[in-house]
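One chain of protein is taken out of this complex; the other chains stay put.
Moving on, here comes subunit A:
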Amino acid sequence: MKICGPKCSLCGLIISVWGIVQLVLMGLFFYIHSVALIEDLPLEEEYKTLEEFYTAANSAYNQNAYNCWIAACIYVLTLLLSAQQFYMNSRVTAN
């Protein structure tokens, strides 16, 4: 079954590979609570106590790590899909 053309499937392939690599790594960095990524956490402006902030930050780090890995998994799916499309397209042009 053919959904998209050769260029579209190639684009999907590239973005998927890139997404998998970068999102897995970013998930890893979130998982080890990298300070560089703190601005990307869904945190409030102010917290009442320090403990509250720590628990919120820790859970946000973990949540973001899982979200990144979920996105990476979705990209595995799109990778398979676009790879199959790419294969179909290349077969069509070969014939």
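Convention: contacts are C-beta pairs under 8 Å (C-beta built on N, C-alpha and C of every residue); 3 or more make two chains touch, one makes a residue touch a chain; residues count from 1.
In this text, contacts and distances are computed from a predicted model.
Peer 1: UniProt protein name for the omitted subunit, picking from "Eukaryotic translation initiation factor 3 subunit G", "V-type proton ATPase subunit a", "Origin recognition complex subunit 2" or "Ribosomal RNA-processing protein 43"?
Peer 2: Per the UniProt record, the undisplayed chain of the complex is "V-type proton ATPase subunit a".
Peer 1: Can you list where subunit A touches the absent chain?
Peer 2: With respect to the unshown chain, the touching residues of subunit A are 15, 18-19, 22-23, 34-42, 50, 60, 63-64, 66-71, 74-75, 78.
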